[in-house]
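All protein chains but one are shown in place.
Up next, chain A:
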Amino acid sequence: MTPVTSPPHGHAAAAGANGAPGADGLDPEAVSAFQAAFDTAVAADERIEPRDWMPDAYRSTLVRQIAQHAHSEIIGMQPEANWIARAPSLRRKAILMAKVQDEAGHGLYLYGAAETLGTSREELLDKLHAGRQKYSSIFNYPTLTWADVGAIGWLVDGAAITNQVPLCRCSYGPYARAMVRICKEESFHQRQGYELLLALTRGTEAQRAMAQDAVDRWWWPSLMMFGPPDDESAHSAQSMAWKIKRHSNDELRQRFVDICVPQAEALGLTLPDPDLRWNEERGHWDFGAIDWREFREVLKGNGPCNEQRLEQRRRAHENGAWVREAAAAHAAKQSARASQDGASRTARSEP
């Protein structure tokens, strides 16, 4: 089991009031002692746990990153769920449902981890719905054909795995533990996508062309998933110092390209990059320039599906309100009834 710890007495108490000393009301000497203890723990590769003292900026960086990650998992359900009803066989349908359900689970593990830092589920969802917290740009691209389900599994989940494996050693305990669970589940996601594409490439000419078209559309956005190049990445250096991040964006991107090239070859598909070639000297594949303008546009909200994704998320949340309210009312009634029964039993046993 890989637990996603939450603060033992609930998220409401997780921030300042959790018994862990916050920055407020502490004399500077105490703060510097706490800071020193924190730095030592990070340097020694120990994990920081929810009730430990941590710098405010470390906490807010983690909340931002974990929230964005959680939002990506649940928004990411949409493009693939779009194909569940149209899956070409019962086998593929069952697989796709299991995958989409896993992504919901990943979202929940991550929301749980974020909540250990003193934020609430409600606050996180409100910020997503208001567009004040982001999710991965990759999910703002449409899934036009069945082959897109394969390309997403192979490339998008593949890029996610490359990003996420090092996060299993992240300095913040609950996040690292959530990532261990997630990574275990992701490998099936990637394989089912690859197998789906393989089936298409072994099919008719039209099916092979469909697979190639999907790879052509998903390749570059997948490379963008690693974030801006190192020299433009605002938070990278600090995150590396805190051991939230273990490798730079460009390093992980290169690792992903190197992994994908032979896999594409085995599929008999080409990656849409004329500059892709083996560099003997570096021992890596060279690849072409990424269109960062497109990345920034999608990030700004001008991707093909930004509005649709957020709109559907809001609608799902609103449509579920009556279920949440009914369940809460039922729980209140049950506990009122239980305490009434308890009271009358006590009354009867009195002499």
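Keep in mind that, in the parts below, a residue touches a chain if its C-beta (ideal position, glycine included) is under 8 Å from a C-beta of that chain, and two chains touch if they have at least 3 such contacts; residues count from 1.
One rule holds for everything that comes next: contacts and distances are computed from a predicted model.
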Choices "Alpha-D-ribose 1-methylphosphonate 5-phosphate C-P lyase", "Peptide/nickel transport system ATP-binding protein", "1,2-phenylacetyl-CoA epoxidase subunit B" or "ABC-type polar-amino-acid transporter" - which one is the UniProt name of the chain not shown: "1,2-phenylacetyl-CoA epoxidase subunit B"
Touching residue (missing chain; options A:43, A:266, A:316 or A:331): A:331
Touch criterion as defined above, residue of A:26, A:84 or A:108 at the omitted chain: A:108
On chain A, residues whose C-beta touches the chain left out of the figure: 1-12, 18-21, 37, 49, 51-53, 98, 101-102, 105, 108-109, 112, 115, 120-122, 177-178, 185, 324, 327-328, 330-331, 334-335
